[in-house]
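Every protein chain except one is present and positioned as in the full complex.
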Amino acid sequence: MSFAPTTTTTARPKRRRRRNLTLTIGIVVTVAFVAMALASFFYLPHNPNVPRIPDRLLPAGSPGYLLGTDALGRDIFSQLMVGARTSLMVGAGGALISLIIGTLAGLSAAAFGRVADETISRGADIMLSIPGMVTALVLAATIGSGALTTILALSSFFTPSFTRVIRSAALSVLQEDFITAARLYARPTWFILLRHVLPNVAGVMIVQFTLYFAAGILTEAGLSYLGVGVTRPSISWGMMLNEAQQQVGISSPLAMWPGLAIVIVVLGLNLLGDGLRDVLDPKLARRA
Amino acid sequence: MSTPPAIEVRNLSVGYEDINAVRGVSFTVPAGGRIGLVGESGSGKSMTALALMGLLPAGWTAQGEVMHDGLNLVSQSDRALSSRRGRTISMVFQDPMSSLNPVRRVGDQIADVIHRHNGVSRREAVRQTIALMVQMNLPRPEQLARSYPHQISGGQKQRIMIAMALACYPQLIIADEPTTALDVTVQKQVLRLLKAATSERNSALLMITHDLPVIAAMCDTVAVMYAGRIVEYGPVQQVFRNPRHHYTRGLLDSQPTMDNIALDGTSRLVSIPGMVPPLQRLPSGCAFNPRCPAATEKCRAEMPELDRDGAACWHPVQTRETAIA
Partner (left out) sequence: MISRQPLLAMQQVSQAYSLPRTALFSPPGSFTVLDSIDFDVCAGEAVGLVGESGAGKTTLTRIMTGMERPQSGRVLFDGIDIWSAGQAERADFRRSVQMVLQNPRSSLDPRMRVSTALLEPMRSLRIEGDHVKRLHEVLDQVGLDKSALDRFPHEFSGGQLQRIAIARALMPNPRVLVADEPVSALDVSIQAQVLNLLKDLVRNLNLGLVFIAHDLSVVAYTTSRVSVIAGGRIVEVGQPVELFTRPKAPQTKNLVDAVLTVESGLSGTAL
């Protein structure tokens, strides 16, 4: 089978501008989010956990309280900042662990032969068949709820997906002729994986990481909302939603702020992932 | 006169933003005629084909006139075009592996085309499909029709594509490197089939390839493309026996065919020095001048048009020194 010459021109149409917009928005939102989370370690307008009953349920724009206060008089903006911290740690933590384990597993499945592949892939399938929420609840029941539990639950859920994605990307890189050349030079498999395969699947890894990061934040919010995530004095946006639920008839905006925060950050991260994929893919895939 | 030409292309230009892959190309395919478009990578031949079918990638635009079935295809809506694609004008692509739908049975894919354009019932479409497959010399057609693309060979896949292209008796079939991905032994069968089937249906054929012998075997007329323009145009017998443009001559001389190699190992292919220029950095004047043995200042200054005898050259080849014996 021969591979025939294709056109030497590379199409770079107007879509590039729209692509950059996606990426730009994604970057802006992500940076703002991370900045907010990190800033919370150094400065908080008010203590987010100490009740101040006289100042309860103040509306947004009140002096000293940027977004107002909740039912116990705690500053909403400060709570959001600390909540961002949680989202960042849990989301990034879960995604990172999945990335590391998933990459190792995926590369091994792709390169170490049929038995390794079957074992790893079936293992991943089994893990995938258990719903993430169930895992989270079981873990919460056994080792107690909290940030660490959530990270573990997220990892167990995302790792098999990551494995699959990396495995398939690695398989297609391993088909290329430069891998054959490396084998001809008797390079050991682990070296080929590290030197040749990993850089070429890096794009896929980065994109998946941002997407799972976003999913992690959403899941963490859901778990905290249900009460099996973090608890006071840690703060989570999901937890804020739960507390706001009791005030729905009295002060609806309470639920709006954490909800909006979740939506914006998750959307921003997804846009970042999409934008990155568009930027990285053409160099990797469409050059052929 | 009698039947209008299958397609008439006038001053077609195709490009994106400020770069043109096709720069003012004109040719006519008479009804039932066979014309070959010869060119290498970067010549613009594939973009020409896509422009004719209205299948340009996003961001690419076409200007000029492409007269077919009474309309200028360049200015048509996608709706008007899609009613013609597959019916009056169809295409056979290069790589059968990626142009057949991998998750549908091949028989269904052919039947789809018939059902959609000929307005017949599904059952009738299936019947016509089998008849078509028999014509394509495909073995055990009923069984083959139920196969998926990955289960059949490259040559068979290409014949399925040809069947899809011919199903509605189109006025014009565009074949873009139809046999490049196939083994030489299969190539012959497929080309033979394409030639016979198109002449039987009186469909015109636009054959696009970089393989000169294929054009010589299949077509009556040839257009040689270089850097987005047609540099030589004429009857294939004339152009290939007495090429007047230096690029055409270079192409003919650089092929290791049994015509120009001495089998005792003493011959040496004459290759054209240099490379096809990238579209963003085309030479001024005649795009071929940096690689041309006969280039002069005039060639760098002015771009030549096709002369009366079909060559776009300021100093065309006068006589053919190395004859194809």
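Letters A and B mark the chains as written, and numbering starts fresh at 1 in each.
One rule holds in what follows: a contact is a pair of C-beta atoms (placed from the backbone, for glycine too) under 8 Å apart; a residue touches a chain by one contact, two chains touch by 3 or more.
Since we're looking at a predicted model, the values are computed, not measured.
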| item | value |
| --- | --- |
| Which residue of B:I215, B:V231, B:C286 or B:A312 touches the chain not shown here | B:I215 |
| Absent-chain contact - pick from A:N49, A:S121, A:S168 or A:N200 | A:N200 |
| Positions on chain B contacted by the hidden chain, ascending | 40-41, 154, 183-185, 187-188, 191-192, 195, 210-218, 236-237, 240-241, 250-252, 254-259, 261, 263-265, 267-272, 275-276, 324-325 |
| Touching residues (missing chain, whole complex) on chain A | 1-5, 8, 176-178, 180-187, 196, 199-200, 283-284, 287-288 |
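Quick note on the criterion: only the chains that are shown with their structure count from here on.
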| item | value |
| --- | --- |
| Rounded Å distance, chain A centre to chain B centre (Cα mean) | 48 |
